[in-house]
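Every protein chain but one is kept in place in this view of the complex.
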Amino acid sequence: MDGTEYRIKRTWMLRMSHGEDLLAEAGKIALHKGISMAVFSIIGAVSCASFGYYDQKERRYAKISRDGDYEIISCYGNVSLKEDRPMAHAHILFGDEEGSTFGGHLMSPTRIFAAELFLQELDGLQLIRKHDNTTGLFLWE
Amino acid sequence: MDGTEYRIKRTWMLRMSHGEDLLAEAGKIALHKGISMAVFSIIGAVSCASFGYYDQKERRYAKISRDGDYEIISCYGNVSLKEDRPMAHAHILFGDEEGSTFGGHLMSPTRIFAAELFLQELDGLQLIRKHDNTTGLFLWE
Partner (left out) sequence: MDGTEYRIKRTWMLRMSHGEDLLAEAGKIALHKGISMAVFSIIGAVSCASFGYYDQKERRYAKISRDGDYEIISCYGNVSLKEDRPMAHAHILFGDEEGSTFGGHLMSPTRIFAAELFLQELDGLQLIRKHDNTTGLFLWE
């Protein structure tokens, strides 16, 4: 739980592209801007939703996809390196027309209807995801 | 998805006023402090809750209001200009006494019981909401 200190480098607030996949688009933005470490938040709406639940016993993600139009009630994530490439990791909450909610670990396909991204690049010791034996996840060392 | 870079200008962390409307209060804070661009997060509790769901086919918000006392489990939003005035746009999640949740696009009336706001003003190219033909929403150009 020690960690090292970081500094905020570059900051963006932008509208994401209509029709694109939310997770892929977050990764693309990082790649195109040369970002290897960041935190981000997104609000908006999607026209199909996918998310995962990590089965801690089976050590694998179960994936659920739902067709339909949903609000992005919250989506918070980070960018770090996995196998030398920037990887976006985010958790998301969707809401339907009655305000009922569901969500988990953001997966594809999750199609952007409209989405507003706030992203802050971090400067400091590079965080790298490696396989962790205790959890079966790819975690920062 | 390009966007331009921003810089964090002023930062506030404060208690919002008991009894006021959450969305109106966020807008008032921006107006009083001369803020035209910002991101913010709120946690707390409310004594009535309103939120919207954007119907992507009908191109209008359906509004749901619920009487009762709820936790604000999450509320994340931004401030930008719409028709020359700072406009707060936020998504919110409410929780009841059993931990059941509901939410969407924050609307009024949503009465503050207690609320803690973290807000960061952004410096850079002004984001302005204009009508977007593809979605029917007021989005950043």
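Worth pointing out:
Lettered A and B in written order, each chain numbered from 1.
Definition applied: a contact is a pair of C-beta atoms (placed from the backbone, for glycine too) under 8 Å apart; a residue touches a chain by one contact, two chains touch by 3 or more.
Note that the structure is predicted; figures quoted are calculated from it, not measured.
Within the whole complex, the absent chain has one touching residue among A:13, A:37 or A:117, and that is A:37. Summarising the interface, subunit B meets the missing chain with residues 8, 10-18, 20, 25, 28-29, 32, 41, 43, 45, 47, 69, 71-74, 76, 93, 95-101, 113-114, 116, 118. Listed here are the subunit A residues that touch the chain not shown: 1-8, 37, 39, 51, 53-57, 62, 64, 74, 76-78, 89-93, 101-105, 122, 127, 132, 134-135, 137, 139-140.
Methods note: only the chains that are shown with their structure count from here on.
Centre-to-centre separation between subunit A and subunit B, using Cα means, comes to 21 Å.
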